[in-house]
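Removed from the display is one protein chain of the complex; every other protein chain stays in position.
Note that the chains are named A, B and C in the order they appear, and that numbering of residues resets to 1 at the start of each chain.
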Amino acid sequence: MYEYDVIVVGAGGAGLRAAIAAQEAGADVAMVTKLHPVRSHTGAAEGGINAALREGDDWELHAYDTMKGADYLADAPAAEALTQESPEEVIQLEHWGMAFSRDDDGRVSQRPFGGLSFPRTTYAGAETGHHLLHTLYEQVVKRGIDVFDEWYVLNLAVSDESQPDDRTCHGVVAYETATGNVEAFTARDGVILATGGLGQVYDHTTNAVANTGDGVAMAYRAGVPAEDMEMIQFHPTTLPSTGVLISEGVRGEGGILYNDEGERFMFEHGYAKNDGELASRDVVSRAELTEVNEGRGIEDEYVHLDMRHLGEERILDRLENILHLAEDFEGVDGLEEPMPVKPGQHYAMGGIETDEFGQTCVEGLYAVGECACASVHGSNRLGGNALPELIVFGKRAGRHAADEDLGAPRVPVGQTGDSEPGSVEPPVELGEPWAAEGAVADGGAAADTAEAVVERTLERERERVERLLERDEGTQHSDIRAAVQRTMTENVNVFREEGALKEALVDIHAARQRYRDVYVADPSSTYNTDLIQTIETRNLLDIAEMITVGALAREEFRGAHWRKQYQERRDDEWLKHTMVSWSDGSPELWYKPVVLEGEAGAYEPKERSY
Amino acid sequence: MSQSYDRGLIEDFGRWREFSAGMWAWIFHKFTGWVLVGYLFTHVAVLSTALTSASADPATVAANQDLYTQTIRTLESLLVVRVLEVGLLAVAVFHILNGTRLLLVDLGIGLESQDRSFYASLILTGAIVVASVPTFLAGVSL
Amino acid sequence: MAEHYSSFRAGGRLWLWQRITAAFLIVVLAFHFFLLHFVHHADEVTFLMSANRMETWSYYSLMVLFLVTATFHGVNGVYNALINVGLSGTKRQVVKGVLVVASLLLLVQGFRTANAWAGIDLLPIL
């Protein structure tokens, strides 16, 4: 049993920043992470970090771009917090030694990015995330913060009151990969979830194999609502064979998209008459797929991204990494030929519902980074807006968890008087109604002391691990995972249609049934990745279901969410967040209004054209 | 860690087939270096003992009949000694050439062609040694 | 966890000397070999000739310097190699001691040999 003031789960950019902030605010902090910190997927981010640093730019413009990019589904207080604090956080990174690309005068360079009205994306070559991650980890090393790496967090220790809003999180239970020990970590002040993305519900994704949405699933089952889960960003430029990302920086620097007929289709086919390639990601992704579907794709699968005209010097200076990626993973020399690209799952705008300090409705439980939904990105995230989210909200949550007073939040969390119930008509039963695991959440048990809550969770998780290890026949997680990925990719992709969404629910239900039979083939307690993946797969099932339920519920076309039947944005009815809560073993759907009122006034929804 | 498996050093050198140029250069340089120190010690030992037995008699010395000269001559007339000397030459030449390569590397010169310069050292060593064989074996009585 | 090293050690100095002596040795060793195997064939070596050469000041000092640098270079090389395989603690001190003593012996012996040829009456062998 370990005890700390603040426990940070996950050591990507968000977790590291949160840990540093909490420690600076005087808390005794530990990080628990299933990967060594430098292995986190933040390292894969390429393009950059948006910050209004320069003359002629200001946070209000950035906030405006963000809200517009979000198609007005973002909460203004969160978006404003992001844009106001991003500059100082970026400078902080620079002061911590991050190797930003530089202008001739020695200042940090900025470049244009999709959907931005000002070239405000700071970057470090095409490896921005790598530098950010390592710079932050270096600060954690400097501060001597305890890091439990290769410890997989199995569950949250949350008390079991009937209303999620009354519950408290007292810690987490984790599995030490190297030894198979299951241990409890008690958090006196708070638990911060920073578990990152969930791309593994799709098979063509830019996300890492470790991005299985564990945090979202754990919080969800502890009663915290998941917000806007249907809002999945598909990045328009990923390599067809692997899903490896070709940064938006390529288009930012002037890269051009061509179809099979050599047309610059973003302009020539009128997808974005003004911004062309630099339109928002959802717009470009749909344009590419439309080209492919209308027969103008190359090999009917992808389009070409050409950067040859930028010249070798500029490419080597700013996009060198892209050359390596195209070469190693697609066998294409970006200096000599155009690169094949197609859309792939990239980012989850939705996630664990939090306010602008990262707090969830469960006392003592925070979420930051990609697993959280503050909500900054609404229905579509702008490129370069996720990394600032990590550092801005990481810092806020860290300080808040360490009991610093940051004022009252303006983004409401949990069910309030403004919430509105919702429903979909699923073709099958959703959730796990058979789960006998406790009436309300499977996080904790009705117990009053923190110790008892933690102790119960520990027991329960030990049993779960043992149960999984004991069985020696049934289904293997890899089959279930593959089935989920297949159905999500086929049915809940860029273009969404009611019948297909329902089909996905049927498949997910079938997968859940099979999961009841799952077994772990590897009997070892040393580095048992089979066991860990089996547990992750359980999380993927919940995530897939949340995404699909949200997609089925939202009957409009907004941002990344496109519905065949509903070809327009419907502000009168749908200017609200879709919320899914785990209730009695099945998802409960409800809505909460979007907060458009910010410091800079109200963000009036306008038509989103680029 | 419950337990872990240490494959030990044997396995490393069991992998010699997979060594790269730089590693071979390192191994050869080590070997030749050791041989050279070894030789330095023996060399001084042999010379000094031979000298002890050299008589101080100027006449014998003048006639090159002193013990020292005779010891050296006897030694030099043995084929083994000659062959060993060729070996020594090889060792010394390689050590010099590769040593020069290392000095350049230390100065940051030719880092990209370090493997080629190693092969060059080898080939040159071979060439010099082969070319010197006649001289080295000259006048040996079998 | 992170050990902290701060005290300055002479590692760099030995390293530098190893290079400097090496540079010197390239020339002298080549000269030595060439002289004794090519100019004069090995089997023609005689005490007299050696003595004659040694009596020249410059040759004598070159050879003494050769001895000193070669000894330093060789012994330091060996010591370094041993450290590289992880020799440490008392063992290392012992090895160091042995090497130093051995090189001193070598130097003295070499010096006496040279003197014998040069006819200098310092620590005579003869």
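Definition applied: contacts are C-beta pairs under 8 Å (C-beta built on N, C-alpha and C of every residue); 3 or more make two chains touch, one makes a residue touch a chain.
Assume contacts and distances are computed from a predicted model.
Student: Between "Succinate dehydrogenase/fumarate reductase iron-sulfur subunit", "Molybdate/tungstate import ATP-binding protein WtpC", "Carbohydrate ABC transporter permease" or "Radical SAM domain protein", choose the name on the UniProt record of the chain that's been left out.
Tutor: Not shown, but named in UniProt as "Succinate dehydrogenase/fumarate reductase iron-sulfur subunit".
Student: Name every shown chain in contact with the chain that has been left out of the document.
Tutor: The chain that is not shown is in contact with A, B, C.
Student: For the chain left out of this view, which of A:61, A:178, A:335 or A:510 touches it?
Tutor: From the options A:61, A:178, A:335 or A:510, the contact with the absent chain belongs to A:178.
Student: For the full complex, which residue in C:49, C:64, C:83 or C:120 touches the chain that was left out?
Tutor: Candidates C:49, C:64, C:83 or C:120; residue touching the omitted chain: C:83.
Student: Where the complex has a chain not shown, which of A:221, A:296, A:554 or A:569 is the residue touching it?
Tutor: From the options A:221, A:296, A:554 or A:569, the contact with the absent chain belongs to A:296.
Student: Name every residue on chain B in touch with the hidden partner chain.
Tutor: Those residues of chain B that touch the unshown chain are 1-7, 9, 11-12, 15, 17-18, 20-23, 25-26, 102, 105-108, 111, 114-115.
Student: Can you name the residues of chain A that touch the chain not displayed here?
Tutor: Against the missing chain, chain A presents residues 35-36, 38-41, 43-44, 53, 87-88, 91, 94-97, 99-108, 125, 127, 130-131, 134-135, 138-139, 141-142, 178, 202-204, 208-210, 234, 241-245, 289, 292-296, 300, 324-325, 328-331, 342-344, 476-478, 482, 489-490, 493-497, 499-500, 520-530, 564.
Student: Where does chain C touch the missing chain, residue by residue?
Tutor: Listed in rising order, the touching residues are 1-9, 11-16, 83-86, 88.
Keep in mind that, in the parts below, only the chains that are shown with their structure count from here on.
Student: Could you give the separation in Å between the centres of chain B and chain C, each centre being the mean of its C-alpha atoms?
Tutor: The answer is 15 Å.
Student: Can you work out the whole-Å distance between the CA centroids of chain A and chain B?
Tutor: Spacing between the chain centres: roughly 64 Å.
Student: Between chain A and chain C, what is the gap in Å from one C-alpha centre to the other?
Tutor: Taking the average C-alpha coordinate of chain A and of chain C, the gap between them is 66 Å.
Student: Per the contact definition, I'd like the list of chain B residues that touch chain C in the complex.
Tutor: The contact residues of chain B facing chain C are 30, 33-34, 36-37, 40-41, 44-45, 47-48, 51-52, 54, 56, 61-62, 64, 66, 68-69, 72-73, 76-77, 82, 85, 89, 92, 96, 99-100, 102-103, 106, 132, 135-136, 138-140.
Student: Tell me, which parts of chain C touch chain B in their complex?
Tutor: 19, 22-23, 25-26, 29-30, 33, 37-38, 41-43, 45-48, 51, 67, 70-71, 74-75, 77-78, 81, 102, 106, 109-110, 112-113, 116-117, 125-126
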